[in-house]
Each structure stands twice: as structure tokens, then as C-alpha cells.
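Every protein chain of the complex appears in place save one, which is left out.
Up next is chain A:
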Amino acid sequence: MKVSKYLLLAVLVLPLALAGCRGGKFQSQPVHPNMNMDQQKRFEAQEKNEFFSDNRAMRKPVEGTIARDNLKEDKALYQGINEDSSFVDQIPVDVTKSFIYRGKDQYEVFCTPCHGIAGDGNGIIMANNYGYVPAPSFHLERLRNQSDGYLYSAIANGIRNMPSYATQIPVKDRWAIVAYVRALQKSQNVSEDEIQEYDVDLAALEEDYQE
């Protein structure tokens, strides 16, 4: 009878002990009994390929090659410059309301960490003193008077300490961000006449702000 008692105990306790492991952290590769076609002999994006010395399956394109449908002929759109290499004054895309909202989304993803949600250069990286060169406020006279192409170029090519965001932000979105930065600048610098032109109730706005 003693043996079956131990057996009963083992039957009860063992699964409980093993059950404790469920969902717990572990470092070894998960065990999959049938690995037949799990890892196939082809390469997906960002996989490792030991054939090449740098172990990358993704190869860098040869410099100077142009993909189909990717000529980027339109200098104003792709580089933000005119034929004479001066910055374009105006955004070369139709600026619609949804375009500006797209710009807002993208601004809040890529730009707020440094430039801040209001464009005043008070992003979380700056506010916490991590040692990054301070980002300028967009509400400076100097930046308000720059052409749209200049702002585009800063995103596409980087400027001084700011790196290029060309790999992270697609062309249309860069222009959308420029449009939104313009809107941000407006938000901080509008004359009273101009607000009244659009029939905005200033008193009500101020009251809102006080609350």
C-alpha cells in the first residue's frame, strides 16, 4: 500500500510543479517536435546568410543603380530643390487637411523625442539632460522664415548634429511633416487680425486655456 501512496503523491505533485513553468521565462530555443518545414532553405528579410562575409542575406544595391519606377526625376519632390539648386519655397504636394494630419502623426512618431510635441525643442531627450546637443525651437524667427525646401532637406539629409531620416521617413511623409511644422509655427505666431478673419472666439479660447 505504501508504494501506491507515493505514486499518488507523485501523480498530484509532479504536474503541479511542472505547471509552474508554464509561461515562465526561458532562454533555450522552444522545442518543436516536427521542424520539417519550419526553417526553409530560403532567406527572408533580415535573415542570416553565411555565404557572404558580412552574414547578411539582404545585399546592398550597387551604388548608382536605379530601380524601375524609382527614377526620382522630380527634384522638387525628392530633394526639395529647384533646377538651380536653391530650396523650393512651397511644398510640391497638394496640402490637404488629411495630409497635415498625416504629418502630425509622423511628427509625433519621429520628431517629438527631441523637438517636443509643440515644436519648442523640449522633447524628452532634451528635457532629461542625456547630453544631446539641444534642438532649436521651430518658433524662432530664423526658422519661420526658411523655405519649405530647407525644412525638407533637414529631414532628408540631416543638418549639423541632426542625422538624416531618409531611411526612416518616406518622401511623402517628409513633406507632410513639413506641412505640420508650418502649422505648429502658425499656432505660436498668429496676429489677432488673422484669427478674427476666421471668426475665432478669442474670449472662449482664453477661458478654455485658463481651465
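Methods note: a residue touches a chain if its C-beta (ideal position, glycine included) is under 8 Å from a C-beta of that chain, and two chains touch if they have at least 3 such contacts; residues count from 1.
By our rule, contacts and distances are computed from a predicted model.
Asks: Quick one: the chain not pictured, UniProt calls it what, "Na(+)/H(+) antiporter subunit F1", "Cytochrome C", "TusE/DsrC/DsvC family sulfur relay protein" or "FAD-binding protein"?
Replies: "Cytochrome C"
Asks: Looking at the whole complex, which of A:A45, A:A67 or A:A204 touches the chain that is not displayed?
Replies: Here the residue in touch with the unshown chain is A:A45.
Asks: Looking at A:D74, A:E108 or A:E207, which residue reaches the missing chain?
Replies: Only one of A:D74, A:E108 or A:E207 touches the chain omitted from view, namely A:E108.
Asks: Which residue numbers on chain A touch the omitted chain?
Replies: Interface with the chain not displayed, on the chain A side: 11, 15, 18-19, 21-27, 29-33, 37-40, 42, 44-46, 48, 54-56, 105, 108-110, 113, 124-125, 130-133, 161, 163, 165, 167-170.
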